[in-house]
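With one protein chain removed, the remaining protein chains of the complex are shown where they sit.
Each chain carries a letter (A and B) given by its place in the written order, and its residues are counted from 1.
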Amino acid sequence: MTALLTIDGISKRFRGLAAVSRVSFEVQQGDIFAVIGPNGAGKTTLFNMIAGALPPDEGSITFAGQQIQGLRSDQIARLGVGRTFQLVRPFPALTVEDNVIIGALMQTKTVHDAEKIARDTLARLDLFDKRAQIASSLTLPDRKRLEVARALATGPKLLLLDEVMAGLRPTETDRIVATLRDLNRGGLTILLIEHVMRAVTALASRILVLHHGAAIAEGNPEQVLRDPAVVESYLGAESL
Amino acid sequence: MTAITLNIIVQGILTGLVYGLMALGLSVIFGVMRVVNFAHGEFTVVAMYAAFLLFDMLGVSPLVSLLPIAAAFFFLGYVLQRTLVEPFVSRAEHEQFILLVGLATVVVNGLLLIFGPDARPINLPYSFDSYTVGSLFIDKVRVFAALGAFAICIALFLFFRYTRTGTAIRACADNLTGAGVVGLNVKQLYAVTFGLGFACIGAAGTLMATIADASPGLAPAYTLLAFVIVIIGGLGSMAGALVGGVLIGISEALAGFYIQPSMKSMFSFALLILVLVLRPQGLMGRRL
Partner (left out) sequence: MRDIWQRLPTRGKTFCLAALAAAIAAPLVADRYLLSVLILVFYFAYLGQAWNLLMGFAGQLSLGHALYLGLGAYTATALWTLFGIGPWIGVFIAIPVAAAAGMIVGWLGWRFAIEGVYFALLTIAFAEFTRIGFDHLQITGASAGLFLSVNSPGSDKWWNLGGGPLLYYYLALILAAAATLLVAWLRRSPLGYRWLAVREDPEAAQAAGIDIFRAKMIAMLISASMTAVGGVFYGFYYRNLFPSQVFDIGRSIEIIMAPIIGGLGTVFGPIVGAILLTPLGESLTALMQHFGINTPGAKSIFYGLTLMVIITLQPSGVWPWLARKLGLDRPRA
């Protein structure tokens, strides 16, 4: 097993407040790695640093053998890191298909090929029939799937998913879980932030728990979810 | 520093205060509503013509017509916001811009149609008098205009700081959703804000009419001037508008004297480009 992504002691402070402090972990090739933690634990900040939307104050991020901290987000995307946004942001005035074509154009130089990739991806995420709709007219679950489709169409080695399950009904969650598992079987490594424990337990091969910006536990789901510190700081609070 | 340079700087500061008042109107409107009034200079020139007409036909001194014109402009701004601008507050930036560009075009060409291109001066009995302080010779009208502008700016500061409406408007600027939640009538406050911005225009135009001759050709130049000042000072910052106005006033006066009057705004634009690049939030603005 080789680490696809290595995070080594990264930190981010906002006006003196530590959002993420000295977090380290490794994501192995082929993993589905979940980052969980209460609101404000620094999960999205961590994500933004990996994706290049925020530069870390310290520490290093190594992706596929290359240091990527401080690179722009488009450079990181081109290296093979696809991401979704917590608040979905498809290109509102464009059609569903055009949204995904834009992602696919990262893999190929011609619109013709990008169209093919886009249609395959849309079919995979059950959006093929809606490909001519304007993105802003989609329902929230569809927009979330579109967000995943666009990231997927870039042909990433690592897919970062920021709470794609939040706000979905259980049946919709199960559909996405099935799709993600399918993609993972095809060799895609996935790093996800998730609140929906049902999805985390169904998907994750490893879990990292963040609390107040620090990693308090890491391991396989059975270990982590039984860890007393985790239960007290996070799961306990959630289940109340 | 030579006496001449000092004279010019003082002239620049005085003119700059009037510029500052004009820019303050733009800044207030933008700071609260995030709408850029592209017709700012056009309405400033409308106020100049109003002052000119009142003086020419009824013999009313601009220092007397100052408050009535400002009040009329408050009303004008209030109505404009309620009818024309309100639907645009939440629309895309470029759509707001285009609406106001259209309005500016109508106003400036309307002025051209009514008054023709010639400059209309207001010749007060004391237009050419000046105060002498040591080696300084300061135009009387410029002193009056600057004092008037400064007084109105102070009044506006106090309004925003100490009155209920002023505080409410600041609340809207800081946190729109919050303002709506606590039950402020945002539409009404926006209209008042637009009115206040226009009152600044009315007052600034009236004062400007005493130191510059009204002509439609000034309008686009004043719009740009107001923008330059406000960006240099910091969009949305009230003190910034005054500081920017004074800076531009001095820069214009110096460039006009030492280089060429027709090149003075080139320096303002160079200053603008410099500020945009080095400190895009303006000298006194917060980072956006």
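Everything that follows uses one rule, which is that contacts are C-beta pairs under 8 Å (C-beta built on N, C-alpha and C of every residue); 3 or more make two chains touch, one makes a residue touch a chain.
This one's a predicted model, so the numbers in the text were calculated from it and none came from an experiment.
Novice: Of the residues A:I7, A:V23, A:I36 or A:A51, I need the one that contacts the missing chain.
Specialist: For the chain that is not drawn, the touching residue is A:A51.
Novice: With respect to the chain omitted from the figure, which of A:D98, A:D142, A:E163 or A:E194 is a touching residue?
Specialist: Of the candidates A:D98, A:D142, A:E163 or A:E194, A:D98 is in touch with the missing chain.
Novice: Could you tell which one of A:K12, A:K43 or A:R131 touches the chain left off the display?
Specialist: Going through A:K12, A:K43 or A:R131 one by one, A:R131 is the residue touching the chain not shown.
Novice: Among A:R15, A:K109, A:R169 or A:R185, single out the residue that touches the unshown chain.
Specialist: A:K109
Novice: Over the whole complex, note the residues of chain A touching the chain we left out.
Specialist: Here the touching residues of chain A are 51, 53, 72-75, 77-78, 82-83, 85, 89-95, 98, 101-103, 105-106, 109-111, 114, 131-132, 150-151, 154.
Novice: By the contact definition given up top, give the residues of chain B that touch the hidden chain.
Specialist: Chain B touches the missing chain through residues 36, 84, 87-88, 91-95, 97-99, 101-106, 108-113, 220, 224, 227-228, 231, 260, 262-263, 265-266, 269-270, 272-273, 276-277, 280.
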